[in-house]
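Below: one structure in structure tokens.
Only a single protein chain was left out; the remaining protein chains are all shown in position.
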Amino acid sequence: MSTPTHETAPEVVTHFVSLKHPWRIAGIVLVLILALLLVITVATNERFQWDVVVGYLFNPRILAGLGMTIFLTFIAMVIGLALGVVIAVMRTSASRTLRWSSSFYVWFFRGTPVLVQLVFWYNLGYLFPELTFGIPFLEPFVTVDTNSVITPLLAAILGLGLNEGAYLAEIIRAGILSVSTGQREAATSIGMTRYQAFRRIILPQAMRVIIPPTGNETIGMLKSTSLVSVIALSDLMYSAQSIYSRTFEVIPLLLTASIWYLVLTSLLSIGQAQIETHFGRGALAEAGVSGRGMSHLLRRGGKAATR
Amino acid sequence: MSTPTHETAPEVVTHFVSLKHPWRIAGIVLVLILALLLVITVATNERFQWDVVVGYLFNPRILAGLGMTIFLTFIAMVIGLALGVVIAVMRTSASRTLRWSSSFYVWFFRGTPVLVQLVFWYNLGYLFPELTFGIPFLEPFVTVDTNSVITPLLAAILGLGLNEGAYLAEIIRAGILSVSTGQREAATSIGMTRYQAFRRIILPQAMRVIIPPTGNETIGMLKSTSLVSVIALSDLMYSAQSIYSRTFEVIPLLLTASIWYLVLTSLLSIGQAQIETHFGRGALAEAGVSGRGMSHLLRRGGKAATR
Amino acid sequence: APEATAAAEVESPFQGETLTLATDANYPPCQYFEEGSDVMIGYEVDLWDAIAEKLGVTLEVENTQFASLIPGVQSGRYDIAMECISDNVEREEQVSFVNYIFDKTDVVTIESYDGPITEGDDLSLCGETMGAQTGFDTIDKVNEILNPACAEAGLDPVVIQEYPNAADTYNALNSGRVDFMILGTSAAAYLNQTAPTPINYASIESFPQKYLGMVVEKDNTDLQDALLAGLEAVIADGTYAEILDKWGMSSLALEEPGINLATTRPIS
Amino acid sequence: MIEATSQSVDVSDVHKRYHHNEVLKGVSFHVPANTVTSVLGPSGSGKSTLLRSINRLIPIDSGLIRVGDNIIGYEERGGKYYELSDRDLCRQRQRIGMVFQNFNLFPHKTVLANLVEGPQVVLGRPKRETEEEARELLASVGLAAKADEYPGQLSGGQQQRVAIARALAMKPELILFDEPTSALDPELVGEVLDVMRRLAEDSSTTMIVVTHEIAFARDVSDQVVFMADGVVEASGPAREVLDPERSPRIKSFLMRSTR
Partner (left out) sequence: MIEATSQSVDVSDVHKRYHHNEVLKGVSFHVPANTVTSVLGPSGSGKSTLLRSINRLIPIDSGLIRVGDNIIGYEERGGKYYELSDRDLCRQRQRIGMVFQNFNLFPHKTVLANLVEGPQVVLGRPKRETEEEARELLASVGLAAKADEYPGQLSGGQQQRVAIARALAMKPELILFDEPTSALDPELVGEVLDVMRRLAEDSSTTMIVVTHEIAFARDVSDQVVFMADGVVEASGPAREVLDPERSPRIKSFLMRSTR
């Protein structure tokens, strides 16, 4: 890059020296040393019992737990996203009733622990022995035993999904707030309905802001699924715990679980990065094709040539 | 509002009829009925044992747990926010090292369960019986017994705080992304340093988008503190559990805990709303003084007068 | 559909029916999963199988967490809950117990422990840090009996640290966070066999024996009576002694079972 | 091609206040179908607010705006005017195009996608046809080469031309332009005004143009509305309104501009 681009007028050659970042280099060295130290101590420390860790990695119970974790996370996030969008839109709605009832939902479901919600759904039979479906004041269509309808899995899905909806609603609301009013006006001015404007103009732009915290929630949900052990389901972490409660190999089994969590998180992070790039198209293009978000402004200036 | 504003030319009086929202009214009625039903069933259902619930509300163990929950949440969020800002800035930095090391941090701390991190910090003494402070390759200054330095409380603070930092970093990064490049350019053009631009221009605008998911995290943290039971600390939920595991009054004690969580969440939600209003000044002003975010566009149009 | 069960030896209204039993199978040797399989084993498992056979009922066993056991029984989701649950007066206000065995508390230290604790000298625990599983009712006994005794002798009280389960407690013991942990005698014996790091254990005299019981809904007296009758039959034909022998727990045998013995037949 | 039919606009006694600031203080004027009306006036006099009211992007406090036979935001049934639902309001807006003063392009869509968004999503027209038309439109404003770039990659003047093309792509019967040539150099101003003029003649579109180009107002428009301080100071044929002798306000306005 520092080569002369014009051969005309080869005057005095000025020497340009790029900015040095001594602190940055010190930082690199420090980080590398620390990382190396950590890897060595962790890998060589006998107390971690790496053989045990590896031995359990594909244990059928661990794998079953892994499956349950993935399944519940997936379902809960799908329900949560659907609910979250609806509630977020309700919270920014013109109707006071919609605003209040959605605020109440968020307040209630964020306010009570998931554990309690799970226990509540699971023990609905304790409170309402029979569930009745039908039109009010008419003969009910069906009456069923609550405990037979609310299976543990259904209780888990309800508990996690309804709860997640409240959290995602807040995230989506923040995303909607991040899109300028002008965008909605522009959408409206070409004749879009409220729904079309939301779906095609507001939401895609909000996505950039929605995705990182939603990634947080998804990764958090991977771990939250362990709460379902309270209703007789066993996810990854609980499977590990149930093994170590027999063998007392606590640390190795926690490591086994951690490895799986890291694998899942890595996959999710890759997915997150790709979705972010997708929805960041416009902004990325503005910052130069090779750019990352706003980073071009922070980056060291271009190189100047000799004149 | 529908009164004629000009007395000139009182021609034909046209009658304007506001838009009716039959579905909205149906919605209100439905929500109210459901709420009423819920309140009645919950309040009158003997199985909730409201007397027991109330009796435990100010039980010393519960209050001690409540204190621990509040304390840990506060400290963890403070550490998390400080770390989160630093890491978010590193992630959008020009330096590859900073970007990679911060991405690694986020990956690692989001990827491993808090439970494992807590156990790890707590049992550091098992893995590294002594901690040594000093300059590498020289005589260490101090060597201390790990277990005496890492008290359970310190382990809890480290575990929760470091972990929260990774989650908040993602949220803050999303916030930074939501501020247009032009704002940073404008700040730079009046001679602000990168730090000043971030502190005074970028962050305050990002706050609107940062606050709702941070509210989520804070409320989530209130519940996550119960994980510290694994290192012999007892927060609100665990205090309730430890009481009911002795007395078997499971549902009432879960309700006691839930009431406190709802109280804490309500306080936090009020705080959140106020901070949001504060940081939404500019946007709120644009939407009209009495407006709420972008809602004016969604709101039913103004009333037209007779002509 | 329940398979045809063997002809009942004990008459009960439940004959031929299916009963649900909830447990938290993370508590050896009471009940836990056999290595590498989904088969639940343990002395309670043997016992409930034996009783079910006598009653001619089919048991549907569900593995859940403690927080669900009691509400589950109260809500009718479960008929019975069993998890080496000890009986006390307070708990009997919520549910009823069909008592089937005694339990005692042992003190466990790791083998390399070189502190003051000596077998037979309860006061040697004073000033030491104790780990215990939350809800273990010996914690109350330490507070009510041992610590006052320590104070009387001019010693520091026992410092109590509670953990969610036995393995977490053991982990704290192993990393030196606590000096000793307390466990039921049977669990201590099991830990002795399996623990990755060798342990020592000793019994403590000042902690009285207690009853363990099957948990049944308070008003469900039919089931309580049936279970008691089944248990008595199991004791009578020697199966009970066989099971305890198999698990090395004969010293804890309760020859005269009963209902809610913590109030109806208190120990000491 | 859908044959556009032009619409007249009737603004009567429109009031609009923001908090304690009354921005429109009873604005009334009439725009016959298939004509070009220029709205002139000093900065802050309420021109943009007026355009937004015609499109009902903002609700007005009182007054009445009629486009063609319809009252904006209302529907006549049996002598009474019923407020429109969002859906029906959108149907009214489909026939009214708008070019915003600050463009409001969709930053997450390419230039081409910005143009075809309305025709495809709102009007449900086929992809092929709309894209062809969009490319033609882009070419007519000199941006054929930028079809696949994102708005953030364009210069100010390029963005403004995209905004104009986006509004034209909907083939509205009434177009509201808010200073559509402010970011353009004199050469382009001419070209873009030509495009607009041709449009006005060809497809019989009614146009209301907020502008600072006195020349445009004088040469192209059938009528000039001069706004000042939230009221219409004068309206009528350009020659009349832009007569410096008419009012001191207009005189000072014009004096500067002809310097």
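List of remarks:
Labels A, B, C and D are assigned to the chains in the order they are written; within every chain, residues are numbered from 1.
In this text, a contact is a pair of C-beta atoms (placed from the backbone, for glycine too) under 8 Å apart; a residue touches a chain by one contact, two chains touch by 3 or more.
The structure displayed is predicted, hence computed values, not measured ones.
Every shown chain touched by the omitted chain in the complete complex is listed here: A, B, D.
Checked against the full complex, the one of B:Q49, B:S103, B:T146 or B:Q196 touching the unshown chain is B:Q196.
Residues touching the missing chain, restricted to chain B, are 182-183, 185-194, 196, 200-201, 204-205, 279, 281-283, 285-286 (touch as defined at the top). Hidden from this view is one chain, which touches chain A at 1, 5-6, 14-19, 288-289, 296-297, 299-305, 307. The set of chain D residues touching the chain not shown comprises 18, 40-44, 47-49, 101-102, 153-158, 161, 178-179, 182-191, 212, 214-215, 219, 252-254, 256-259.
Assume only the chains that are shown with their structure count from here on.
Rounded to whole angstrom, the centroid-to-centroid distance between chain A and chain B, based on C-alpha atoms, equals 15 Å. Spacing of chain B relative to chain C, judged by their CA centroids, is 41 angstrom.
The geometric centre of chain C is 82 Å away from that of chain D, both derived from CA atoms.
Within chain C, residues 67, 71, 74-75, 168, 171, 174 each touch two or more of the remaining chains.
Among the residues of chain A, those touching two or more other chains are numbered 115, 119, 123, 126-127, 185, 188, 194, 250-251, 283, 286-287.
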